[in-house]
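Below you will find the structure I want to go over with you.
One protein chain is absent from this view; the other protein chains keep their places.
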């Protein structure tokens, strides 16, 4: 077991219950959808963190999974498909004091939104990115997703998919992410734990959640199969500081269901926000008052 | 030395000179720009391949580098910033007989266009993708590029960049590319060779070219520095079939200048185009004539 | 006997409401009735409430229309969730599940007391006869077939076929459930005048499909061999149909990583010489903007279907609206023009899509087809279409002398320059989004830019007098004129019928071509008009505004416009037409119509 460090930014800690983070909006997911478990895990993690709901910004894109913010009491922003990361990044840089969570789906995060991931990671934006990976487009009723396996038949791949799936774990490792974990609602305690740890981690944290789609998913992608197949990385004795090993394990995505922390950088790089704050501090005394900014345009000989 | 296989699709081979592929449009690059060497290397490679100009589609985005298609006699398409790959992909799938080349810059290819790379690679679209990586935005006059190193000062990073650069070689390895090479116009013969080999390679081929920007580049990014620093992978005895080693070498991007073929998959997967063609063949006999397609809507009891 | 029957059925997700509606409309199509069926769901993906509206008639059906003739409620909570979508009046026949425990004179329908109410033990009948609750929809089908005299034979055949695989016992159980419905109806007869008359066309079988499938089929007919797109409600079925069908024609469907890549691949395929298409809805259109501009400047043919939903932004993805016309016409930066077409019905989308391909190929341009959620997803009976009537146009390739010193963007008189593609010897050129000279070489010359702009605009001039892309109905010299487009045109058409039946002098203009504005067509139409109304389902009355840009409309031509998902009814329009007649007769300015 890893020890949890104190929360990164203890602005106004208090004692909370998971229920304090659940809104009264009734989820409109299909009965049995894995996302029910994810929202529960998130609210549990948040209760442990202790930041009050109004200091949390919870951003998402569009998809079944992206409905999550509305089911919490945080400031939610259900943005547009694929753009949760850029928007969350703006929130973080505008106010680094906030706790910024991002929820996404496999399509939202790795298809239309895939182009933003590398950049948010290489900037090390201090947000926690939770992808509910169900290997399908749920909200739009069952089209091929970038994590659907080759050959899979869906309503947009009637004769089987002709492409290899993306590997979210391997990609983010390649982008240099410092915290990479995977979970499933089949292990709620474990899921809540890696989310909590991700939030506490100083910098960008990526959590891939195998969250079953009961309506369009395959049998081997359901909770029952997860329970039978999951392998806890901790129980395997994996050392999350071992980057090479983590990369190797990441390659098994799609064939093995490893849960827990795959990689945790023991020496995480500075966050972009830190760089910004330091720069602002360093330059503060060079400011001319805003109303004198036009003096910049006085011609000089 | 590797032996070059015969061209993948010998539609109408003939004897050509590099000059047959050079158009009479005068390049408007700055004198000394590395891209001059790249267009030369490409035309040399094309002469060796032997496909006539009219069977070649040469696609690019926007940037100094993206001007290349206009300087060749191929069918050129200077598209919009960051979208050369999707467009090239459409060309390839619409007519798999064509030879499709794509030219891009570090910004065009890895910043605005970065989201398309993974998908074109996991589909294994049969195109040759040449990125002229000068670690700067040339056309727009010297802004930070995704391959600029951390701390670099440019007109958009007056106080130094706060972000880690992307690693094109590592990224495409992670995406599962089957042919990955790097070159520089400082070694013209080597550059022409890896381009030719990339074209012959059946499937997606990625070639990162360290192509100096003489106007906005740094001294250690110029041809002279390249000549001094480049290390040929061949001379290092690197086996391009060794994926693990290739991944390791890719990590040195930005610190070492390795040239030659980093990775060549000895068992390349089928291309997307092959899958498409097979499917078309298999289903051909199920066609109803186009003008009878509406029969699909006859109600049946 | 009745000529027109509107049935609304609502229940919860598992109740088979939609499938009951589908067997009815299928049976009706087989017997030669006209019909449309629209579906509506709660926001759940699965479970939640579901409903359908079915309109069957002996003559062409132009829209789903308003109040129900027949309401079927499997439970009242779900039924009431659909509110204005399933309006019940005093004249409505109400059929409901007895197990709801509601008394026939205590229906939870505020302010309405329907005269004819049947409490039917639907679930119990299903359980008794078929041995399963699941046969509820079969019972409903039996009830409706019995009461309204439609589809008895074909539905029975349908049941036998559908359950054949499950064995004789299941088949017979369902047949019994159907018969139980028939028997119940027979035992509780309706007045004869509520039955549906025999179909006018003498029972000729019709096609049955929805707008998305029809659009996809039209693309195949027009010769499309490449589709690139990204899923989005309510357009995805176009891609799904093509994915099932296009390969047999040597074509390809690419589900791309996003909408930009989807249309990007289409641009590439078109450059490579193929007829190519993409389809999407509002948010996807917003992302495709840059590529549409590129295709305009590089003069590359492509068809882009926008199945409009409620906007702006994510808006209301499952509801129809006509609020993307401004975007269709004006989204790209710079001066450019691309044709925008709109179908008015499922049948109409066939011709409109074929025309879109023809315009795209002929004018070398992107063409927008503005469908909408209603047309896209409603099932409609369609009279057999004679496909030999349709001409298929191919892009003009250069040949012979045109291929020596080939000038891709030659300033021809028509503005249309023969277009080559990779593979064509001698046709090599540089395509680009950069302004260019006739050879395609980049230029920064203002003069060349002006000439190329002129070329790219003037080539469309002939399009503005394509009167065949407009329907004028009603008295040609009428002093009252309506203009309506898309799915709402069906409502306006019905209002026209009603007005004519009352002897009002009214006419209606229905454009398939929305942009460019065909000035002469509007000028002619409005020449006789003293009062007029653009009828549109958008807040801004977007066609009205766009026509005003180019045509000086008579002073009293206004708009009657509503935000999406708020029904526009023939009766409402009729009301306004009557007011106009009065205003003209009295010379008084009328009260301003709802105009946003």
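Residue numbering begins at 1 within each chain, and the chains themselves are lettered A, B and C in the order written.
Assume a residue touches a chain if its C-beta (ideal position, glycine included) is under 8 Å from a C-beta of that chain, and two chains touch if they have at least 3 such contacts.
Not measured: the values here are computed from a predicted model.
Screening C:319, C:493 or C:507 against the full complex identifies C:319 as the residue touching the chain left out.
For the chain left out of this panel, the touching residue among C:138, C:369, C:478 or C:546 is C:546. Although one chain is not displayed, subunit C still touches it through residues 43, 84, 282-283, 285-287, 289-290, 293-294, 296-298, 306, 308, 310-316, 318-319, 321, 323-324, 326-327, 329-336, 432-435, 442-447, 449-450, 453-454, 457, 538-540, 542, 545-546, 548-550, 552, 555, 562-567, 596. Residues 25, 52-57, 59, 62, 69-70, 73-80, 83, 85-95, 97-98, 115-116, 118-119, 276, 279-280, 283-284, 286-288, 290-294, 296-301 are the ones on subunit A that touch the missing chain. Listed here are the subunit B residues that touch the chain not shown: 28-31, 62, 64, 78, 80-82, 111-112, 114, 137-141, 143-144, 146, 155-159, 215.
Note that only the chains that are shown with their structure count from here on.
Taking each chain's centre as the mean of its C-alpha atoms, subunit A lies 39 Å from subunit C.
Rounded to whole angstrom units, the spacing between the C-alpha centres of subunit A and subunit B is 32. Per-chain Cα centroids separate subunit B from subunit C by 43 Å. For subunit A, the set of residues touching two or more other chains reads 111, 114, 146, 159. Within subunit C, residues 247, 257-258 each touch two or more of the remaining chains.
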